[in-house]
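Below is the structure I would like to discuss, written out as C-alpha cells.
Yeah, one chain of the complex is gone here, protein chain that is, but the others are all in their spots.
Our next item is chain A:
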C-alpha cells in the first residue's frame, strides 16, 4: 500500500478512505449493473399483470404475489426445496469431511495429486457430469446391472428424488471439500497429539478437538452447498424425471413452458429471500463458534 504515501505532484496525498472507496468502485459498479439492476427488474416483473396467454400487460398489481402466497403448492415447493437442499448439504458434508481431513494431513506431491483429483470434476460442466450419472444410474446402467448379477432387484435410482440427491451430492462435493480445507487452518496436529497424550480416546479427540476447530470450515461449506443445491436446476431437471418439484425447476417451467414470467420472477425472489436467511444463519453460527 505504498501508493497511498506516494506524493502526487502539486496535490495532497489521498486519504485512506478515499483510496478504499476508489478501489471499491469498480466492483460496486459491476455489482450494480450485473446484480442489483437485474434483481430490481425481477422484482418489478413479479408485480406485472399478465394474461392467460402469457402476454404481459402494462399494468402492475399484487395478483401474482397473492396467487403465489395463497397456493399451497408454493408452500410445498418451498418446504420441499429447503428439505431436499438441507439433506443434500448434510450428505455432502458427511461424504466430504473425511476426504478433506485426509487432504489436510497429506503433504508434498501426494497432496497436490489428490487436490487435483478433487478439483478436476469442476473442470467439466454439471450437465456433462449429470449425463454421466444417467449412464450409471439408469435401469440398464452400471449399478443396476451389478445388482442384477448378484441376484438383487435393483431399486429405482433415477428419474426420482434418489437420483437428484445422488447426482447433486457428487456435483457439490468439490465445493464442500475446498471450503472445508480453507477453514481447516486452525487445526494443528499438535492439539490432537496433546489430547491423545492426556488420555482422550481417538473418538473423544475427534469430537472435542477436531470438530470444534473445523467448525468454521463446515459452516462455510454448508452455506455454499445449500445455496448451490437450492438454486441448481440442470441436475434436478435431468435426473428428476418430472417427479421432483423444486423451486428452481418450477421457475424454469413457469418462464419457459407456461410463459408466466411474473410467477417465475416471484418464485425467484422467494429463492433470493431464502439465500438471505441462509446467510443470516451462517453469520450467527460463525459468531457462536467464535
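We adopt the following convention: contacts are C-beta pairs under 8 Å (C-beta built on N, C-alpha and C of every residue); 3 or more make two chains touch, one makes a residue touch a chain; residues count from 1.
Going forward, contacts and distances are computed from a predicted model.
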Open item on the list: Missing chain, UniProt name, options "Molybdopterin-dependent oxidoreductase", "Cytochrome oxidase maturation protein, cbb3-type", "Polyamine ABC transporter substrate-binding protein" or "Putative tricarboxylic transport membrane protein": which is it?
Closed with: "Polyamine ABC transporter substrate-binding protein"
Task: From A:133, A:159, A:184 or A:226, residue that would touch the chain that is not displayed - done: A:159
Task: Where the missing chain touches chain A, by residue - done: 51-56, 73, 138-140, 156, 159-160, 237-238, 240-243, 245, 253, 255-259
